[in-house]
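Every protein chain except one is present and positioned as in the full complex.
Naming follows writing order (A and B), and every chain is counted from residue 1.
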Amino acid sequence: MVERLNHLIESQQLDKELLESLFAEADFFKSNPKSDLLKGKVIATLFYEQSTRTRLSFESAALRLGASVIGTENAKEFSSVAKGESLEDTIRVISGYADCIVLRHFEEGAAKRAAVVSRVPIINAGDGKGQHPTQALLDIYTIEKELGRVNGLNIACVGDLASGRTVRSLCYLLGKFGGMSVTFVSPPNLRIGDDIKDYLTRHGVKFKEETDLNHILPETDVVYLTRIQKERISAADYEKAHGLYVINQENFGLVRPDARIMHPLPHVDEISLPFETEQKDKRIAYFRQVDNGLYIRMALLSHMLK
Amino acid sequence: MVERLNHLIESQQLDKELLESLFAEADFFKSNPKSDLLKGKVIATLFYEQSTRTRLSFESAALRLGASVIGTENAKEFSSVAKGESLEDTIRVISGYADCIVLRHFEEGAAKRAAVVSRVPIINAGDGKGQHPTQALLDIYTIEKELGRVNGLNIACVGDLASGRTVRSLCYLLGKFGGMSVTFVSPPNLRIGDDIKDYLTRHGVKFKEETDLNHILPETDVVYLTRIQKERISAADYEKAHGLYVINQENFGLVRPDARIMHPLPHVDEISLPFETEQKDKRIAYFRQVDNGLYIRMALLSHMLK
Partner (left out) sequence: MVERLNHLIESQQLDKELLESLFAEADFFKSNPKSDLLKGKVIATLFYEQSTRTRLSFESAALRLGASVIGTENAKEFSSVAKGESLEDTIRVISGYADCIVLRHFEEGAAKRAAVVSRVPIINAGDGKGQHPTQALLDIYTIEKELGRVNGLNIACVGDLASGRTVRSLCYLLGKFGGMSVTFVSPPNLRIGDDIKDYLTRHGVKFKEETDLNHILPETDVVYLTRIQKERISAADYEKAHGLYVINQENFGLVRPDARIMHPLPHVDEISLPFETEQKDKRIAYFRQVDNGLYIRMALLSHMLK
């Protein structure tokens, strides 16, 4: 029996045994997407930063397990927060209404602060430049489903690696698996942080840094593209990085036939392929990746609350 | 057995056989407004344009059928759309979370584009100046409930007929019934489009155009009033049209005792009657019309998803 998580704040909390248990549960929910497991439970989605996609994914997962949902996507502007209430007080209040709080916040460390005072489980759904552990969960679950393994793969993480939290969270999970090689592809000014490199070194994960995407495509099993997030970096950095890493008809041929293109979505012009290709080429994995998010979140909610 | 609709994009899709089946179902739900028919299903209300009334009507219909609801009324401002994601990608994502998407969009044709990529049924809940087929459904259902028939009636459609999509959608449905006469009452600069006139001609529906409301009231069975939509026309057009077509105590006597006043609501000053009259005179049909919206949407969701 795998020990139950009280809160999910960061990817490092997830060990391999728990991951395998969650993956098995996710497989089950993929075939059985309706359940009454959490009937009578109330899940709160408390979003201080808008993320309709993540919110709807969690809400659908909760509802498909028979739970009910309360929530707000405007927690920052609204009501008691605007009146000056601390995050801690808001959490103490909401944890009286709900059996679990899914928290999205604009400040790194917010989920950890929430967990200290909450009387119910907190799930971090993204905290500033911090982490987004359920994104990492669905990412690595997708890699295993698409390629049958994580071990031995060449995985390229591409984009603004300095501020993108999805790659950070993913790296912490990769450290639990080991056996793969990671290539970080970014402009020199938006490189992955030393904390991540130290973590990978400590966990025996091989990695290297690159600036040229096309150069490494032919040897890559998983191309994990990310959007250059205009809203998180300076205008100058954005101008330099924007358009630098693109998959389009010119370089799509460099992607190996059995490789996969992944993306946390939304994608903008960093993927520029014909409609038909995006719909039918099996290398395009990101829509299946989104679908997996629903099943892995069902698995997580079920693990933490049933 | 009536063939099931995959998507509902425009009124033209609804043939008379299907309409009669939906009306029978709506009658049933009027007497039995609670059901578990859609238990375990998740309905997404994806509104790029605010319409609390339409959204709540759909959500109540879904919930009364035992389904769950996820959604947003701020899809335009929020999250991935603001980051530049295409409607198609958003739909591909949401159709992984929900069993049906109710879409309101500010661009004509959006629902059709959504249906191309969606893996689940799309219901058009209004697309720009395009259509609003469930409004037409509830309108014609109301006419039949209030007057016992559609055939042989004189129906006046009044207001800004150039940009009002409810009248457009209603006309497409009237074409399926036939046997009535339609009078279009509008200022010369806001006349009904030629496409609608051609359609009615092709389907053998008699129609004429008028500019004077009082002139035609005594011969009208259904006065279908609409609001001059300030937000969709120029200030000059608005100034000319505003206040032109009003039902008030002065001309209410011209309305036949067995006629009905309908309105898609919200109404502003185009209806200016005493509270008592609006509450009690049986010619005021628009609050019953709104109620019918709930039952016809239950019928539609049940038809498409059960």
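The rule is short, and it goes like this: a residue touches a chain if its C-beta (ideal position, glycine included) is under 8 Å from a C-beta of that chain, and two chains touch if they have at least 3 such contacts.
What you see is a predicted model; the values in this text were computed from it and never measured.
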| item | value |
| --- | --- |
| Contact partner of the left-out chain, one of A:Leu14, A:Leu56, A:Ala98 or A:Leu190 | A:Ala98 |
| Residue in contact with the excluded chain [from B:Leu5, B:Leu63 or B:Val246] | B:Leu63 |
| Full-complex contact with the absent chain, from B:Glu107, B:Glu209 or B:Asp291 | B:Asp291 |
| Missing-partner contacts on subunit A, residue numbers | 40, 42, 44, 68, 70-72, 74-75, 78-85, 88-90, 92-94, 96-98, 117 |
| Contact footprint on subunit B, counting only the chain that is left out | 34, 50-53, 56-57, 59-60, 63-64, 69, 73, 227, 230-231, 265-269, 275, 279, 287, 290-291, 294 |
